[in-house]
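Only one protein chain is missing; all other protein chains are in place.
Entry: subunit A
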Amino acid sequence: MSSIAHDPAHGHGHDDHAHHPTGIMRWIATTNHKDIGTLYLWFSFIMFLSGGVMALTIRAELFQPGLQIVQPEFFNQLTTMHGLVMVFGAIMPAFVGFANWQIPLMIGAPDMAFARMNNWSFWLLPVAAILLIGSFFAPGGASAAGWTLYAPLSVQMGMGMDMLIFAVHIMGASSIMGAINIVTTILNMRAPGMTLMKMPLFCWTWLITAYLLIAVMPVLAGAVTMLLTDRHFGTSFFNAAGGGDPVLYQHVFWFFGHPEVYIMILPAFGIISQIIPTFARKPLFGYASMVYATASIAILSFIVWAHHMFTTGMPAAGQLFFMYATMLIAVPTGVKVFNWIATMWKGSLTFETPMLFAVGFIFVFTIGGFTGLICAITPIDVQIQDTYYVVAHFHYVLVAGSLFALFAGAYYWIPKWTGHMYDEGLGKLHFWCSMVFFNVTFFPMHFLGLAGMPRRIPDYAVQFTDFNAIASVGAFGFGFSQLIFLVIVLKCIKGGKKAAARVWDSADGLEWTVPSPAPYHTFETAPVVK
């Protein structure tokens, strides 16, 4: 790219003068933020389906009590890998994909700050994914220590664990590079006139998320490095016999793990905050308070990690501190929910698919938020720790939260990406199937957890049969519903109604000033924001 000034009068008109290799080399060598965004999104969708197959195998086994389909060892590998694949392979890269596509478009930058590093941070991911999935075929199978990889179990696992540790290292490096790229792009490359407080909320939430990533991914890298040296190099970080402590692992892991939860939800908040104003035809209510709420959630996320560990025997003072700190997070989160509702209040609402997913998100995510508050209460947590109640809680916030927001965002921006409208009828079908089957799958898990069914176990007592059967039916329904999404995306890429530059009539933001599909290069001359 050059510093030749284009005539702003025909600034975006002159379409693709894209000079890039064709075929596979286009994708391998690309440094274009839109190509890389597309790669991230496809990668995460493939990982989403892989993790989904694991989940369905788990649910098939749990359809009835007793062991029918898989052996307990393999079942534990499935629960472990399902978690890791969904967190590190599906949800996180999907949000990075959105960031790549949208952030330069939304702030009026020509590309990401470090285009080649961007290529590298994507292409590390398939390597990590191969290591991760390949560990199923290692002697002893994949790691079965749970996605949290608690010591001492993870210290005793077979070679699959080492592959997993390297995969985590690689994915961590990829995330950190991606995050550095995003922070630099947002802070240094905004169009003239776009002050931080005029920035779209999606960019704000990603800026804060990127800082969280830079702060905690290295801590996870440290934790798994300690596991690795404990396994092979005679250190005793987590080995009681050598003066170490397995509980220490939990502290280090959750110091990463809790901010990680917000890494997966803050960009979702950003997407929802873009969509609701568009379909309510009103500006976002309480923009500044949204920014402060996001920052507060991020800061609080560093001081609540031990609420994952109430049963490890910490002093009562510690339990009280972590309980109250956790409950405090409900305040900024509540601010966000109320702001979204206030944005919709007396708006001219229409319910296209992105809006359906956004409203659905608010409804189901809030249920997940409330069960989170229940889990935060120490004496209750002691009862429901490691039961299906917790499984229900985090699927309500991760599936109905992060994943629904991802779908909402995908429907919202796919006309901009492909230049075609998606099939609205199929989109609505996808929403209603997802919404209904999601609740059929996960709502009964609350009851299972309250009744005492432990998680991560392939068999269960017969009194849990009915709810498990319902959950399994729901899970298969939910899983197959996602194929509707695949069909919609493929159809939308192939053709469909031409999308206008401003796809949604009251959508606001720079991305709607460029034609649909967005040209290969945009904003080589910076737009001026008033």
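Note that in this section a residue touches a chain if its C-beta (ideal position, glycine included) is under 8 Å from a C-beta of that chain, and two chains touch if they have at least 3 such contacts; residues count from 1.
In this text, contacts and distances are computed from a predicted model.
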*What is the missing chain called in its UniProt entry, if the choices are "NAD(P) transhydrogenase subunit beta", "Branched-chain amino acid ABC transporter permease", "Cytochrome c oxidase assembly protein CtaG" or "Multisubunit sodium/proton antiporter, MrpG subunit"?*
"Cytochrome c oxidase assembly protein CtaG"
_Candidates A:78, A:132 or A:216 - the one touching the absent chain_ = A:216
*asked:* Touch as defined at the start, partner being the missing chain; which of A:242, A:425 or A:495 qualifies?
replied: A:242
*May I ask you to list the residues on subunit A that touch the chain which is not drawn?*
1-3, 110, 113-114, 176, 179-180, 183-184, 187-189, 214-223, 226, 233-237, 239-243, 245, 247-248, 251-252, 255-256, 313-315, 318, 524-526
